[in-house]
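A single protein chain has been removed from this complex, and every other one stays in its place.
Letters A and B mark the chains as written, and numbering starts fresh at 1 in each.
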Amino acid sequence: MTGLPTDLLEAPSIPAPELTIFRERTPTEAIAAFCRRNPQTVIGLAMIATLLLIGIVGPLFVNTNDADPLSALPAQSPSRTYPLGTDDQGRDLLAAMVAGLPDTLRIGFLAGAIGLGIGIILGFLSGYLGGPVDAVVRIAVDTLLTIPGLLILITIAASIKTFISVNTMALVIASLAWRQPTRIIRAQVLTMRERAYVQVARRSGMNTLEIIGRELLPNLFPFLAASFVGAVFGAILFSIGLEALGLGPQNQPTLGMTIYWSLRFGALLRGMWWWWMPPIVVLVVLFFGLLLLTIGLDEIANPRLRRTA
Amino acid sequence: MTAGTRPKDSRQAETLRVEGLRVYYHTPRGAVRAVDGVSFTLKPHERLGFVGESGSGKTTIAMALIRLIKSPGKIEGGHIYLGETDLLSLSDERMRQLRLADIAMVTQGAMNSLNPVKRVREQVIDALEDHGERITRQEMDERITELFRRVGLKSEVAQMFPHELSGGMKQRVVIAIAISMRPKVIIADEPTSALDVVVQRQIMETLREVQDDLGASIILIGHDMGLMAQFVTRLGVMYAGKLAELGSVNDLFDAPLHPYTQLLIASLPSLAQKGGLQGIPGVTPSLLDKPSGCPFRTRCPRAFDRCSAEEPQLREIQPDHWVACHLY
Partner (left out) sequence: MAALLEARNVTKIFGGGMLSKTRNVALENLSLTIEDQPRSFTAVVGESGSGKTTLARLLLGLTAPTSGTVSYKGKDLRHMSRAERRTYLREVQVIFQDPYEVYNPFYNVDHVLETPLAKFKLAHSKKERRSLIEEALQAVGLRPEETLGRFPHQLSGGQRQRVMVARALLLRPRIIIADEPVSMVDASLRATILNNLAQLNKQFGISFVYITHDLTTAYQVSENIIVLYRGVVAEAGDVELVVQKPQHPYTQLLIGSIPLPDPHHLWAAAKAPSGIGTPTDASCKFTDRCPYAMPMCIERAPPLFQTDLRRVSACYLYRDAPTIIPEDLPSILASTSGGDAQDQAAADG
């Protein structure tokens, strides 16, 4: 390498102060520009919206009662009557998809929301108050993050003796979904706590809660949105993992449960592709959509990425 | 008619000659005309200053002179003659060789970009070797000792790491590297703005001494009129990407012609008398949509009709005293 001294003489790139005089954009312009820069966000959003729409509008066209066993002739390949065929227990698989997709999304969003909620509370308490509270939260998060999540969840789910409902499932997953958000939010609060505007707010008569709620939280919106999407992603992944092992809500045709049944009845070996393929395709679309969304939100949440844009 | 237009024979007596330099930053909302038609000459052994507020284009000039304008910035036009060579026509590789060897730069940030895990000595050697200096270890050591002596550093400093040095010492190391190839032109962009006044003065005095030693010319870029008064022989006042006034430092301080220069000097707090401070009302115009005519007219107490209709050109009003104002 030519060595640092030349870099050193070439160090400054764009003279920052000279660029501060740009005319600022209106919010609409900013959103439009953001969409242009981040087509992936828009695509991701569209993908998830489509899936949500299937769950919402689907029941108007498909009788979701047919998702129960013995509603149709068993093991039929796709036909005019059963567009996605039926399984061994006589479920109409299209109906199962329409009924099960919202349940899967619900587990993901519920667990993600609870995880984020706990993350916000713990992250702020830990980051803003510091001291022993911070130490306890930090150690708890760091310890839990080192243990494989699925292992813990399997233990919890397996120890539940009663019937597992969709909501129980969400709660089980939420019991771990708070780790990452807590860690991220704590780190952000730590850097924001020392900002001059927090001092100014304090001298404007705001108390700690008001400072957290009105000064810090709004600036974290992009972070929270990114964390939320990440948490939903993780929660759905965990739920599929648990369900594929048979530890899910057995009377609900969630995507993971459909995969479980198809595995259990050997759909793969018997060439019943219409049983296992559609839920996997939908999951791929879902994960891909969430991933694209996270990338887009990262740009807002990460100031360094934003500045170069 | 620009400041650069001179009889051909006087070219020999010019180290650097800039004609109609334009640098734009291309943003989604249009071109920011950071430097918009600047012309000047730098004579041998001269200390020329460019003073201006943030957004006046002074730093962009410095970066353009060594051709380190990076995207979205672009040199849109003009010529930079170093002797007979137009720097803007050189290949990137040739320009890289020329940097340091003929034209070197000392910036505010440079002292913080010294490699923290390398001894100072090795960083100087890197710079020399990068420019094709192939000499023995002993010659190199002698050279470094000599360089350090020139900038007022003990030779022991060469064995130290940057974190062991104070800000002033680091800036001296940067100057040592800058002068290592005996450049003809040294560009100093806010070289002391992160330093305390006492150290600032020492660094500026060092810079003046090495300039004497080398017989080089210096371009000092800054915002501090006081530092300009102390250091340079000729001064250009920048406003909104253009030169508002250019002349000898004595002329400029004793009898400023441009209203902006007059107000700027009047706004400087001094130790001579207390009170009577007067700021300049208004704000610097956005470089994206500059006002028509003179860029300063929106803040100028002496603006009249012509100022909004027509942009004043830099003209030589008195011998070697140039001003861009319709009052003259």
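Simple rule for what comes next: a contact is a pair of C-beta atoms (placed from the backbone, for glycine too) under 8 Å apart; a residue touches a chain by one contact, two chains touch by 3 or more.
Nothing here was measured: the structure is a model prediction, and the numbers come from that model.
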Please identify which of the visible chains the hidden chain touches across the whole complex. A, B
Among listed residues B:V249, B:C294 or B:C307, the absent chain is touched only by B:V249
Please identify which residue in B:P28, B:G77 or B:G226 touches the non-displayed chain. B:G226
Of A:R37, A:R138 or A:R202, the residue that touches the missing chain is A:R202
For subunit A, which residues reach the chain that was dropped from this view? 20, 24, 195-197, 199-206, 215, 218-219
Tell me which stretches of subunit B touch the chain missing from the display. 53-54, 196-198, 200-201, 204-205, 223-231, 249-250, 253, 263-265, 267-271, 274-275, 277-281, 283-284
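We adopt the following convention: only the chains that are shown with their structure count from here on.
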Distance from the mean Cα position of subunit B to that of subunit A, given in whole angstrom: 52
